[in-house]
Structure formats: structure tokens, C-alpha cells
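Encoded as C-alpha cells, the structure appears first; notes follow it.
Note that one protein chain of the assembly has been removed; the remaining protein chains are unaltered in position.
So, chain A:
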Amino acid sequence: MDLTRLPNDKKLQLCRWYFKVGCLLLPFVWAVNAVWFFKEAFMKPPYDEQKQIKKYVVMSAAGAAAWVAVLAVWVTVFQLQRVAWGPTGDSLSFIVPLGRA
């Protein structure tokens, strides 16, 4: 896909679509959206749809950052508390690191 070839309204449509899809627990899509449309939103000379694109880009970036934070907190908590949670912790574990000899 070449963004520079798309008419402005299509860009907006695409950006909005990406944002919406990102709502299905897909923060990675948000991150891609934010990076992909960053230039469109902030570096290009102003055009009609830019304001909305900007909005979606900012929301996507914020959403992705929030998810990263949530995930980081979860992983930290889980790794610190796994032993304390007993069987629950074990059943949630996918890989338990082996000890070293």
C-alpha cells in the first residue's frame, strides 16, 4: 500500500478502519496505525481530513501505549506472584524456566 497515492478521504477511511479494528484487543494494529499515519497527521500540509486522522493517530498511539503498560504490569505482577498463587499460578504458566546446574 502506498499512502501517498491514496486520496485523502480514503486515507481517513483506512485510518479509521485500523483504529476500529484495534479495538478488538489488537493494540499492535493501533501501534501500526499510529506509525503509519504519523506523517500524514503531523508532517503534511493541512488538508480537510487531517484533523480527524490526527485524532485517530493520537488515540491509537495512546491506546497502544496503554496496552503496553497494562501488559508490562501484568507480566511483572505475574512473575513476582506466581509462586504465591500456588496452583493457579502454575496453571497459568506456559513456560517455567528451568534451573541451571
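We adopt the following convention: contacts are C-beta pairs under 8 Å (C-beta built on N, C-alpha and C of every residue); 3 or more make two chains touch, one makes a residue touch a chain; residues count from 1.
As a convention for this text, contacts and distances are computed from a predicted model.
Peer 1: I notice the complex is incomplete. Of the names "Presenilin", "uracil phosphoribosyltransferase", "Trafficking protein particle complex subunit 2-like protein" or "Proteasome subunit alpha type", which is the UniProt protein name for the chain that's not shown?
Peer 2: When "Presenilin", "uracil phosphoribosyltransferase", "Trafficking protein particle complex subunit 2-like protein" or "Proteasome subunit alpha type" are compared with UniProt, the left-out chain turns out to be "Presenilin".
Peer 1: Please output the residues of chain A touching the missing chain, sorted low to high.
Peer 2: Contact residues on chain A toward the absent chain are 1-6, 14, 21, 24-29, 32, 35-36, 71, 74-75, 78-79, 82, 92-98.
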